[in-house]
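Take this structure, written in structure tokens, and hold onto it; I'll ask about it next.
Heads up, one of the protein chains got dropped from this complex, but the rest are sitting where they should.
And then chain A:
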Amino acid sequence: MEIELAKKTIGRVRQAQRAKRALDKVIIWGAIFLSLVIIIIAAANLLVNRENQVLDSKIQSLKKQIEAKSKIESQQVYLNSKLTAFGGLIKTHELHQAIAETIFSLIPDGTSLKGFEVTETGVISLAGSVPSWGLFSRLLTNLEQPSRPLTVAQSKIMQINFTADGQVDFDLELTLKI
């Protein structure tokens, strides 16, 4: 009968050796994996860096091309800045012209206009004189007729003076429909 006295010890030693080999393997694979991670990150870094350099040189070239066009750019900026204010001026200009045109269309021939003024509230104060009552009556009829380009929304006679020679001095207040 053979008795293995070292069986348990041998088993323990073999188990320890297996564990050691497994640990060594883990260490080796771990080191390989870590190296690979470092290589991949470094490679990606290099790649992105290279792309950035290419992009940067492209941007520099675009900037040079844009700078070469700076005259056109400044002209465009100039037009944009001027057009904002110009648009507003043109609107008031057109309205002003329409008011003046309407007033001139209302006044019959022979009327002497002392002046007309547009107040801040949009009311037009119109002062003048006509040589006869007949002409003044035509002016009043004109105020009641549809006028162009703007129509009279409201008209108010502020003052009328009859002179000895038949002349009629008038002071009117008109509100135009805008």
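As a working rule, a residue touches a chain if its C-beta (ideal position, glycine included) is under 8 Å from a C-beta of that chain, and two chains touch if they have at least 3 such contacts; residues count from 1.
Operating definition for what follows: contacts and distances are computed from a predicted model.
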item	value
Protein name as given in UniProt for the chain not displayed, "Cytochrome c1", "Spore germination protein", "Type 4a pilus biogenesis protein PilO" or "Electron transfer flavoprotein subunit beta"	"Type 4a pilus biogenesis protein PilO"
Sole residue of A:10, A:83 or A:140 that reaches the chain not shown, by the stated touch rule	A:83
Chain A, residues in touch with the chain not shown (by the definition above)	16, 19-20, 23, 27, 30, 34, 37-38, 41-42, 44-45, 48-49, 51-52, 55-56, 58-59, 62-63, 65-83, 85-90, 92-93, 96-97, 100, 104, 112-117
